[in-house]
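One protein chain omitted, others in place.
For reference, chains read A and B in written order, and residue numbers begin at 1 within each chain.
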Amino acid sequence: MRRLMRQLLAGPYLVWIAGFIILPVGVILYYAFTTADGAFTFAHIAAIADPVHVKSILLSLKLGLSCTVVCLLLAYPLAMILSSFRFRHQSFVVFLFILPMWMNFMLRILSWRLILANSGIINALLVRLGFGPVKLLNTPATVVFGMVYDFLPFMILPIYNSMTRIKDDIIEAARDLGAGNLTILAKIIFPLTVSGIISGIIMVFVPALTSFVISDLLGGGKVLLIGNVIEQEFMQGTNWNLGSGLSVVLMIFVIASMAVMNIFDKDGGGAAVW
Amino acid sequence: MVKKTVSGLYLAVIFLFLYLPILVLIVLSFNDSKSRVVWGGFTLRWYSSCFQDETIMNALIMTLQITLAAAVISTVIGTLAAIGISAMKRRNRAIMLGATNIPLLNADIVTGISLMLLFVKFTNLGFVTVLIAHITFDIPYVILNVLPKISQANRYTYEAALDLGASPLRAFYKITWPEIKSGVFSGFLMAVTMSLDDFSITFFTKGAGVNTLSTMLYTELRKGIRPELYALSTLLFLLAFFLLLLMNYRSDRQVRQHAGHHPDRASA
Partner (left out) sequence: MSKKLISFIDITKSYGDNIVLDELNLYVRENEFITLLGPSGCGKTTTLRILGGFETPDHGRVIFDGKDITCLPPNERNLNTVFQKYALFPHMSIAENIAFGLKIKKKSRDYIEDKIRYALKLVNLEGFGDRSVDSLSGGQQQRIAIARAIVNEPKVLLLDEPLGALDLKLRQDMQYELIRLKNELGITFVYVTHDQEEALTMSDTIVVMNQGYIQQIGTPEMIYNEPVNAFVADFIGDSNILDGIMVQDRVVSVLGVKLPCVDEGFGSNRPVDVVIRPEDVEIVAPEDGFMEGDITSVIFKGVHYELDILVNGYEWLVHTTQLYAVGQHVGIRVIPFNIQIMNKPESEDEEAVEIDA
């Protein structure tokens, strides 16, 4: 009886789920599988095979994967260093990575534009050193750079969290049994941080794959990701059905990438951000 | 010791990478020249013109309104939901948590578009639709922060309070609340963080004339950059810095008080 009463507290949320989580998914599926006059069609899903769309989804996958790999390579050693420092208050570390996130990311990307522009700080320095201005903006590499900048904390925090959870005596036991530093890293630390790595990869890869703002601001409209294509269908074109179809395809890519990652995550737990 | 130097250097480079853009904006906000590379002397004029700029001020106010309203509402709904979910049987709980994961894991752009498609079917886009959208992606963060606290909390103390004659409301306030409040608080913080930084979902669900900082900046950036925006960045950074510092201090104090009750006795 009392248990039932407690369950009822989830009532408002249940309504919210139905209205604003399940229903919108239904609506977007409806748009994706119908023509403008409401007839069933598979064309908007199939439209992904259009060479323009293939090109942009491949580019999205390429940039998203690059961003994820770079983030992982930067974050893993960083998390190891941070956890070896044994800060008295772990929350301080989290604080340092969260702080930039509280300043609008649009402003931080804007700042990178200032720094990397042809007339920006870095090029001003290069010119003075006699290297002439180098084109740093509006390339795919710039877009990856911006994504790494924006998403790096999402890779660092889960890995750092899983690393601080490894107890000292586990490491000492391995050393006691004859393991050197490399063996400890490969046989103990790495396996015990896999769930953190998986969380990090998901939290970086999904937004990187689906991003459209960073490519817009740092790619100068020349880097067309699948997110940009979808955005244009809604904001500039008028073909909402096609846009929905591509969104559904994007959703499938996201679900597929998470399914792949789940295979590796034997613990099934996954580490929370904080 | 070489290892320590390399580690320190690496750490410094990463933090430079994270904080360099912020530093540049702060420096430029005091620069009396419109140039991005030449120092034209110290000035505060971008700050005064920033405060007089209606576009910026309106967006700032709108952002704070939406962030706070969305965070408060989602904290209430999310906390109640977490309590309810914790009382559910395994299967129902799995279903609820599965649904909770959808906005969390789905691409922002897809969440934004699907909400927009729903909204335009029934109503006009505006303040309310943005608010609903924010609440939708905030709630999962609240639930994920509160739920672990509830399962850690001792369920018998709540029942003991009822047994000793407390009303359910009083028992909740006196017993359950102190155990879960840190989770509720960090859930609220997460919600604020996510709302404050969101662009994609707001972008698709906002109507004409409704602009948060993110969407305002997106339009502004295409037109070109005004120095008032540097001043705005600096103010936002300082605000964030002090708010987070305050919260950090608060949680540190809690940790220390807690530690006071269980002195950490070094073993031998």
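We adopt the following convention: a residue touches a chain if its C-beta (ideal position, glycine included) is under 8 Å from a C-beta of that chain, and two chains touch if they have at least 3 such contacts.
These numbers were taken from a predicted model, which means no experiment stands behind them.
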Options A:18, A:73, A:141 or A:173, residue touching the unrepresented chain: A:173
Hidden-chain contact residue, picked from the options A:35, A:183 or A:238: A:183
Sole contact to the chain not displayed, among A:11, A:191 or A:237: A:191
Sites on subunit A contacted by the missing partner chain, in the whole complex: 167, 169-170, 172-180, 183, 187-188, 191-192
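Note that only the chains that are shown with their structure count from here on.
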Subunit B residues within the subunit A interface of the complex: 7, 10-11, 14-15, 17-22, 24-25, 28, 36-37, 77-78, 80-81, 83-88, 92, 96, 99-100, 102-103, 105-111, 113-118, 121, 132-133, 135-136, 139, 143-144, 168, 186, 193, 196-197, 199-200, 204, 213-214, 217-218, 221, 225, 229, 232-233, 236-237, 240-241, 243-245, 248, 251-252, 255
Subunit A - residues contacting subunit B, complex: 3, 5-14, 16-17, 20-25, 27-28, 31, 74, 77-78, 81-82, 84, 89, 91-92, 95-115, 117, 119-121, 124, 149, 152-153, 202, 206-207, 209-210, 212-213, 217, 227, 230-231, 234, 240, 243-244, 247, 250-251, 254, 258, 272, 274
